[in-house]
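Note that one protein chain is taken out, while the other chains of the complex remain in position.
Right, chain A next:
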Amino acid sequence: MFTRYTAALAALLFVSAAPFAQAADKPTDPQIAHIAYTAGVLDIEAAKQAIKTSKNTEVVAFAKDMERDHEAVNKQALDLVKKLKVKPEDNATSQALTKAAEEEHAKLAKLKGAAFDKAYIENEVAYHKQVNGALETLLIPSASNAELKSLLETGLKIFQGHEQHAEHVAGMLK
């Protein structure tokens, strides 16, 4: 049910894989939980790749911040779904996000040094922008459980912070 909206949004953004659906077909809470958790896991994996590959102190410090914050958010998310007895449900958006991240990982794996740093940080800016857009326009408005909504709202503030932090690091790399 997400597919046609994904296609429309991809065309709109001129991005090869823009995984987020647009309104109309609202995701359910189990799907939202899965999407939010997946988005966090993918950024942790990207951070691990950067920590392993980059020699730039600022880039490595940023990646460690991402790893730490996203792990903290995801731990809260896991605690919440357990408490609410919600079983996160895999869905087309989570799958599209994962596929896009795998492609980005493969692209970054071919790069080294300054080229890697630049590509990683630029993708972090774009990725957080994309996730924040989806949180604001789709995931938060669609969430029906108040506690889930509140966690997503805190997540949005954290990730908006990450977006600004990534932009700052990107500026330093220039």
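Here is the rule we use: a residue touches a chain if its C-beta (ideal position, glycine included) is under 8 Å from a C-beta of that chain, and two chains touch if they have at least 3 such contacts; residues count from 1.
The criterion applied here is as follows: contacts and distances are computed from a predicted model.
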| item | value |
| --- | --- |
| UniProt protein name of the chain not shown, from "hydrogenase (acceptor)", "Carbohydrate ABC transporter membrane protein 1 (CUT1 family)", "Amicyanin" or "Transglutaminase-like superfamily protein" | "Amicyanin" |
| Absent-chain contact - pick from A:80, A:126, A:158 or A:173 | A:158 |
| Absent-chain interface as seen on chain A, which is shown | 65, 68-69, 72, 75-76, 153-154, 157-158, 160-162, 164-165, 168 |
